[in-house]
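Omission of a single protein chain aside, the complex is shown with its protein chains in their original locations.
And then chain A:
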């Protein structure tokens, strides 16, 4: 089969293996996961056994040595089957990427192999009630007390928090130093003084609940990632990676929506003729396909830059922006093709629309992505 630019035979073999698991195990449950808000963290150990939970890591810490393109394809396959599961994995990667990028070998050895094997799930705590798009505005504090830091503050929308084995928390070690005053810490979930709220009531990805988490606890100095003040830099690098994961999730949801729309248009008869014969419908399908392929290409381009070790912040921002906006358009248009049936909860279209909505918001809203792109041009 002909492949998109830059995808190797190995990438395809890996994606096919993930697709098989996703279609057999995740897809048949996705409807129930959404309806009953079943946590997709239940899949973490199976996904770890397959090799997915450590796929973002080097082999030394339990990774599989896959290319960034293979990672993108695999996440897309999972999202095609179940958006919530892709989101759960994304949150885990945010945590483990933080340790990989910000930490030294000692802390990597302590946490990453367990994260890859499924023994411990990760969560990532950057956002606060008063600091979303402006992480520098965070007020969570980490104050040195001998061999520990006293961590105090509230983090918002923390995915996986309740089932996590560890949470990567970003906090101010120097409140007067702006972004240079932010440090990152790995905190064991069951440290006394951590309170995880009941999950938020979400519109979509309802199998990947987000929680408010309150910290008033002690963290050993050895659990700091890198130097004091290096946290913001780490977070930005982590987000470069995670935006590609969000782009991949967007592509997967879009693939699912478009496939459903094409099948429906060919099947559904209006006045004795398939819907697909109508030019109005054809143009919708064409626009969906065009946006999907464009999003694939820019995402694979970003992945190639990542693989080559180049700076790719602007490309990952473009990929995330392009793919998540495309997912909004494609899921909505696919629902439109289905007419009234698309609006029912019997078909997956309305779930795809709801699951896709967060992709334009989390890990940097579309507006922030534009800022990142523009900054790379004018800075």
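Criterion: a contact is a pair of C-beta atoms (placed from the backbone, for glycine too) under 8 Å apart; a residue touches a chain by one contact, two chains touch by 3 or more; residues count from 1.
Just so it is clear, contacts and distances are computed from a predicted model.
Matching "Fumarate reductase subunit FrdD", "Electron transfer flavoprotein subunit beta", "[FeFe] hydrogenase, group B1/B3" or "ABC transporter ATP-binding protein" against the UniProt entry of the left-out chain gives the name "Electron transfer flavoprotein subunit beta". Note on the undisplayed chain: of the listed residues A:51, A:229, A:274 or A:307, the one touching it is A:51. For the chain missing from the display, the contacting residue among A:7, A:44, A:66 or A:326 is A:66, taking the whole complex into account.
By the touch definition given at the top, chain A reaches the unshown chain through residues 1-2, 9-10, 13-14, 16-18, 20-21, 49-52, 55, 64-66.
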